[in-house]
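Just one protein chain is left out here, and the rest sit where they should.
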Amino acid sequence: MQQTSPEIGGMGHSIKRKEDMRFIQGRGNYVDDVHLPGMVYGQMVRSPYAHARLKSVNTEKAKQLTGVLAVITGEDLAKANLAWMPTLYFDKQMVLATGKVLFQSQEVAFVVAEDRYTAADAAELVEVEYEELPVLVDPHKATDPASPILREDREEKSNHIFHWEVGDKSATDKAFQDAAVKANVHAVFQRCHPAPLETCGCVADFNSATGKLTIYMTSQAPHAHRTLFALVGGIPEQNIRVVSPDIGGGFGNKVPIYPGYVCAVVASLTLGRPVKWIETRSENLQSTGFARDYHMTAELAADRDGKIQALRVKTLADHGAFNAAAQPSKFPAGLFSICTGAYDYPNAFCEVDGVYTNKAPGGIAYRCSFRVTEAAYLIERAVDVLALDLKMDPVELRKKNFIRTDKFPYKSPLGWSFDSGNYEAAMNLALAKIGYAALRKEQEEKRRKGELMGLGVSSFVEIVGAGPAHTFDIAGIKMFDSAEIRVHPTGKAICRMGTKSQGQGHETTYAQIVAQELGIPAADVVVEEGDTDTAPYGLGTYASRSTPVSGAATAVAARKIREKAKKIAAHLLECSEEDLDWEPGKFFVKGAPSKSKSIQDIAFAAYTNIPEGLEAGLEAVDYYDPPNLTFPFGTYICVVDIDKGTGEVKVRRFVAVDDCGNVINPMIVDGQIHGGLTEGLAIAFMQQIDYDESGNVQGGSFMDYLLPTAVETPYWETDKTCTPSPHHPLGAKGVGESPNVGSPAAFVNAVVDALSHLGVRHIDMPITPWKVWNVLKEKGVVS
Amino acid sequence: MIPPAFEYLRPSTIPEAIAFLKQYGDEAKILSGGQSLIPMMKLRLARPAYLIDINRIAGLSYIKEEDGHLKIGGLTREAELEHSPIIQSRFPIIRDTAHVIADPQVRNLATVAGNLAHGDPANDHPATMLALGAKVVTTGAKGERVIPIEDFFVTLFTTALQPDEIVTEIRIPLPPARSGGAYLKLERKVGDFATAAVAAQVTLDGSGTCQHVGIGLTNVGPTPIKARKAEAFLRGKKPDEATLRQAAQLASEEAQPSADLRGPAEYKKGLVKELAYRALSRAVERAGK
Amino acid sequence: MALRIEKTFQVSEPVEKVWSLLSDPAKVASCVPGAQITEKIDDKTYKGSISVKVGPSVTDYKGEVQILRLDPQNHEVEIQGKGQDVRGRGSASMTMTGKLAVVDGGATQVTSISEVNVVGILAQMGSRVITEVSNIMFDKFTQNFQELLQQQPTGQPAAVVAETKPEPVEAGSIAWQAIKQMFRRLLQAIKNLFSGAEERS
Partner (left out) sequence: MAKKQLVRVKVNGRERQAEVEPRLLLVHFIREVLGLTGTHVGCDTSHCGACTVVLDGKTVKSCTMFTPQADGCELMTVEGLMQDGKLHPLQEGFKEEHGLQCGFCTPGMLMSSYALLQHNKKPSEEDIRWGISGNLCRCTGYQNIVKAVQYAAGKMELGGAK
């Protein structure tokens, strides 16, 4: 790839972010900042019970309160056939409860008032009569005959949602029969929540004069959401405009459609006034898309020397009250079948069963490409357990089983085609950076002194950038993505994409792609996303798909423009296209570099001096359908010290070596990795949405859903190797999720490693001080 | 998120404030730092009809040494303690404590008096004040009362403070030479309650024997706990490791924790044992200096 | 969240005298602070409402108290109380089983096994203190029960209590005290939680 100058700022330049200027001045425009004339406020009334019969909803008192404009109930919505809405995964979800409630904090009624304060007062006046029902919280009991059937609306009178399997069962079972060594681990990836700092919300604005509905909403996928509103609400799609303004973090939380959005729309249609609905934090944690809740068992079969022969995985997936997983329709367990990891072995079999419980719905991809985090965690844990059983160093075992570089593209036993990789290179760099050998020595000495120190390694492989349209769609919509570039007469440009940044820095990185391909300085390129009236259609930003898909679309669109520019350049230089060479920013005559035309000259000519037979203007659109997914990877190594007295785990060092192919903006990539590692840390040690036996949410506010502060967060050491994707136009792979996918195993492996000499093989996340202390007590380390 | 409506009252003198308290009884609530009351009101778990904002009452914010005591005013903020030179030099234990309370923004408003008056066994100052043998000065309709801290905490969330009284001062006897103290807290993250915490204050005599010992425990029982057995055991002994370990053991036996998301009761007892040993060791070390 | 609280204590009084108390829900309930009965459904069931006001914390509950089981042979009684927060934010319930056993020297051992369940915002925000609070409450209960026992002239049959015409409301209101007290303590606890995830003043 040609290197551009810092002035142009193409690929590989750490240029400062274009979006920052407004944010550092407090001039961002988030949904709650949207203020429209005549705007009113909506507030949800929610169920305190996890499972209860809805006997009556009395809205009279609430309606009598001055300033209250409407109180909408499930019965009201039922009249408009809107009491239920489809989820993104072949299920339906109650917008407002009718009949019964299925999880604590489920939406029961929607109050609309002149201001927030009145709406909150009125919500308290809505009288709801419940009859409590037996509660199902343990997914393992979901299919017990004794358990209540939760979903009376379904044909099938069972709490079982789906069974999904992939791989060659008989060959795998055979490999296990013949195996010299078998290792297994049962690991629960606890239910957690992305908790972006901005909660979900919207302003629905129906203009009765024009018949146009504008919805400003916290949406990671505005175009898909517009289509769903059209299909579900029966509103002509051209009359719906979805605008995603600045978004205060998404991490998957802002992919689904939530009842609050629908209620705000219904209220605006009814009242003809703009209706704002903004979640509180507790509502966000207790009712919107959770992640994980995978109860997994992995078994590895291997030879004595550590060569892995087979993997067998059985998983129970807790989806809560509705299957609101936001994932490709052909994949009920997302891309969980990436669970074979970075290792080369012939046999694998993986099965997943999904069940309903009385918990909030979801199963969204929390900073992860559809269950890839669960998969990476499981295999990296399993490999460590195998290393323990073999009394082998986990690094040695990994190296022995890595897919060799000459095997790419590699066909995995569960059917994926890994595009490219050099796992050993990333591993070796990480080992050198952290000084692995010396640390192992230190560990031995410490153990002799009775001190606890551990080293955790994770060599993860991701699968991102969904996806080839033939295999990937969400709710039927194919997972391509788009870019539209217009070059203005003065050589400046505007680009619009089907994706939507939530902090990833698209306004900067997409501009750098244009700069790379056309030589127009990134500073001269404006990037716009999130307005469905102006941006080309796309599936949005999640699953690390922006760079792999829309980024590719941007490059291809730019190349279309360059093709046309070449014709114009030839016309201006009075030569044939064949005589021209390109360097970022200009075409010049082969052998006569002084005879050249800059992209700016060409842009001007595109509107002022067009060659015969060529249409005016300089713009292009591309809808990119990736030939394959991309497979970012890396090796993370974590060093922990354990305080025997308190059970506290201190992360002493953490080295992250990532390989995301060619890098657009190293500064932004590092920022993404810092953030993802911090979320991984939180998942490994702090974050959990738990439920007690009555279905009460434990961890339903920031009091008990623990997000690390700067004090708990260690200093992250990052580095890179570069193995470009062979099929991506820029050789890029995407990186936003790698650190969150790869790090939990590194943390847990480190803690288990520190305790392995005591016979510890696994500890479930979140690894709290009391869990560690309990282990130490069991093992007689503390009295 | 949205608190219920209330009438706002802003007295400028203590008598005025007390008059309001008498007038409105339990319909009214004192607004001092407000850092626990306001979140409660936002969740509508608290809904006082009247808020008596005492923050504009002059002369209640000070940290001074006077007639053998350190005196802390009823409106003195945690942040002021944290950064006070007197505290840093003479009462490192109080600095330890203030530093681990909530977070910087909260400490800018939260007051020591409120932290005590709240009667929450999970608050940090009670244990420290128990270790220091502080006195709580209250002012009410019947005038001023001086309550020894060990009589102040009645039961869970209940103190000796009367409905028409306000905590106006905290008095801490100035420790003699060769005194030192420390507060150690284990929290799940900055801003959380203690899973358990221990305050220790010791005074050594010329021969290095423990003359005075004060030990307070946080969040391991229905009230803040004064570890009397451990104190008595240590008094008159040389604080060598074995002795401190034994004292710590006694302290953990005095703890009566119950399980919550922070961990099971047994863990919390074990934690008290460890933290007590560490806090005592640091206290002794500081006393030696 | 569900809790199981078991309290066992001995009294010097003979088992029949203790039973005359334990089998009288009014008496049993009077051992925990008070509330309001709005209606008597039948001899075993009362309806009532509770306005719990603790410091700045106010919550109104509606519900029922019921005698589930009365077994004179084995000296066992089971009483249940249930209440729903009228602001629709949750419920709390308690089932208490009381048992008597004769011990040497004619004394009686009293065992109370109570299952408390709290649902809704209190359980979400209150897990920190609910156990603590319940323990305090049941300690108070056993203490009051013993005091009440001493006030009873020996050998007085329960029937006589009836003669001193216990208005259902009377009785009920006493029965209601148990639950009210529980909510009171819980709310007090919850209120104070918001020294919060952080302790503030």
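Here the chain labels run A, B and C in written order, and each chain numbers its own residues starting at 1.
Heads up, the rule we're going with is that contacts are C-beta pairs under 8 Å (C-beta built on N, C-alpha and C of every residue); 3 or more make two chains touch, one makes a residue touch a chain.
Worth saying up front: this structure is predicted, and the values here are computed from it rather than measured.
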Where A:Glu7, A:Asp20 or A:Glu396 are the choices, the one touching the absent chain is A:Asp20
Candidate in contact with the missing chain, chosen from A:Gly289, A:Gly354, A:Gly505 or A:Pro521:
A:Gly505
Considering the whole complex rather than only what is displayed, give the residues of chain A touching the chain that is not shown.
16-17, 19-30, 32-33, 35, 116-117, 195-199, 246-249, 251, 280-282, 502-505, 667-668, 670-672, 674-679, 701-703, 707, 709-711, 713, 715-716
Spell out, residue by residue, where the missing chain touches chain B.
1-8, 10, 31, 34-35, 38-39, 41-43, 51, 53, 55, 79, 83, 102-106, 108-109, 190-191
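Convention: only the chains that are shown with their structure count from here on.
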Inter-chain centre distance, chain B versus chain C - centres from mean C-alpha coordinates, in Å:
33
So how far apart, in whole Å, are chain A and chain C when each is placed at the average of its C-alpha atoms?
50
Which chain A residues touch at least two other chains?
124, 698, 704
By the touch definition above, chain B meets two or more other chains at residues 44, 103, 191-192, 261-262
Report the residues of chain C in contact with chain B in the complex, numbered from low to high.
53, 55-58, 87, 121, 125, 127-129, 131-133, 135-136, 185, 187-201
Contacts from chain A onto chain B in the complex sit at residues 116-117, 119-121, 124, 280, 645-648, 686, 698-699, 704, 706-709, 711-712, 768-770, 773-774, 777, 782
Can you tell me which positions in chain B touch chain C when the two form their complex?
26, 29, 32-37, 39-41, 43-48, 78, 101-103, 106, 109-115, 117-120, 122-124, 155-157, 191-193, 222, 258-262
